[in-house]
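Every protein chain except one is present and positioned as in the full complex.
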Amino acid sequence: MGPYEHEIPIRVRYCETDAMGFLHHANFLCLFEMGRTELFRAQGGDYRKMEEGGHFFVVVEMNVKYRVPARFDDLLSLRTRVVRVTPAKLEHEYKLTRDGVTIAEAQSVLACVDREGRVRRISDVIPELTEMRPRHPIERPA
Amino acid sequence: MGPYEHEIPIRVRYCETDAMGFLHHANFLCLFEMGRTELFRAQGGDYRKMEEGGHFFVVVEMNVKYRVPARFDDLLSLRTRVVRVTPAKLEHEYKLTRDGVTIAEAQSVLACVDREGRVRRISDVIPELTEMRPRHPIERPA
Amino acid sequence: MGPYEHEIPIRVRYCETDAMGFLHHANFLCLFEMGRTELFRAQGGDYRKMEEGGHFFVVVEMNVKYRVPARFDDLLSLRTRVVRVTPAKLEHEYKLTRDGVTIAEAQSVLACVDREGRVRRISDVIPELTEMRPRHPIERPA
Partner (left out) sequence: MGPYEHEIPIRVRYCETDAMGFLHHANFLCLFEMGRTELFRAQGGDYRKMEEGGHFFVVVEMNVKYRVPARFDDLLSLRTRVVRVTPAKLEHEYKLTRDGVTIAEAQSVLACVDREGRVRRISDVIPELTEMRPRHPIERPA
């Protein structure tokens, strides 16, 4: 099993900005999704193959705190961590920064379902994950 | 068979704007897609049911001329017309206006494929469409 | 001052779906933004004019619980309510439903800033809002 956390660089695209000149707040969720994908890849996983095999991770909860705006062409860094694994749910935390300044913090909960939308036990789909325990106790952003 | 053309009102969303304060040029394609969906509905069709039945219309060509910028909260009007139907392709034209001023004009070509991506004859999927002939000869935007 | 809550119909667009066939979870935030815009309009306000006047509402917090997936062409109903107004922040709640079934619930916090990004007192920008009090005590979704 690979690492519990992973960091990726992200360049803000023009089409992701809004009329205020900021990275639009909805687009942060797309970045967090990239963070999950790349963390899973770094762990040796492959979301696409998992979906081809009939297992899907759906977001059931998302909580974001936006601290400082980001702008077009900003080079951001996104750190994604798995912080909890239960039989039915997978919890991630995210920290998006620019030159060490926190842009946003977030936390999400995912559930695993099959093609028919039935909830699946994560331990049946990714057995390795159920042995994961976060290295540090993590507090939800206050 | 219903009408060859259809007009819908569209309010520009904040998340569709960009840092210039304009409706971002990529989002026009989403509006044109809505125009096709609503035209097909006005004709008695149902894109969703068609997809559930295993037939998909994929965009194979899109040509857009952007005339005047649109902004957040602008109330636009989109006119969508079917202008040509061949055994394998379906051609639409679009005119997006605000208070009579042309914001953009576009033209698209769609092909019909099945779940495996194989091209299907449109006449097999929507027999009524193949009898359609545009009421007015239409020129591509110069 | 107009109503504290407002309901709008929303048709799921094709471009808003993802490879699971669902309304992508990031796009919910665009719908909530529409809800705020239309609630403000129903109250006699105009976000665009407010921005032209140099006042901007930025999202500082967003919490979403996704209950049931939505799909292309679903006709949803979004109810948006102002639930708290403090000198510096504006809190909304959202409930997105389809035929009475809850698709998602959410809660957001907005702050008001000027062109330079400085926090402004909401009472200076929209005096009427500061007199608002929610009609019902609202609990955050559990």
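Quick notes on this one:
As written, the chains take the letters A, B and C, and residue 1 is the first residue of each chain.
The rule we apply is simple: a contact is a pair of C-beta atoms (placed from the backbone, for glycine too) under 8 Å apart; a residue touches a chain by one contact, two chains touch by 3 or more.
Remember, it's a predicted structure, so these values are computed and weren't measured experimentally.
Mapped onto chain A, the footprint of the missing chain covers residues 13-16, 29-30, 33-34, 37, 46-48, 51, 71-73. Remark: the residues of chain B touching the chain excluded from display are 19-20, 22, 25-30, 33, 51, 56, 58-67, 69, 117. With the whole complex as reference, residues 14-15, 17-19, 21-22, 24, 26, 71-72 of chain C touch the missing chain.
Everything that follows uses one rule, which is that only the chains that are shown with their structure count from here on.
Centre to centre, using the average C-alpha position, chain A and chain C are separated by 23 Å.
Put simply, the C-alpha centre of chain A and that of chain B have 34 angstrom between them. In chain B, the residues that touch at least two other chains are 14-15, 71-72.
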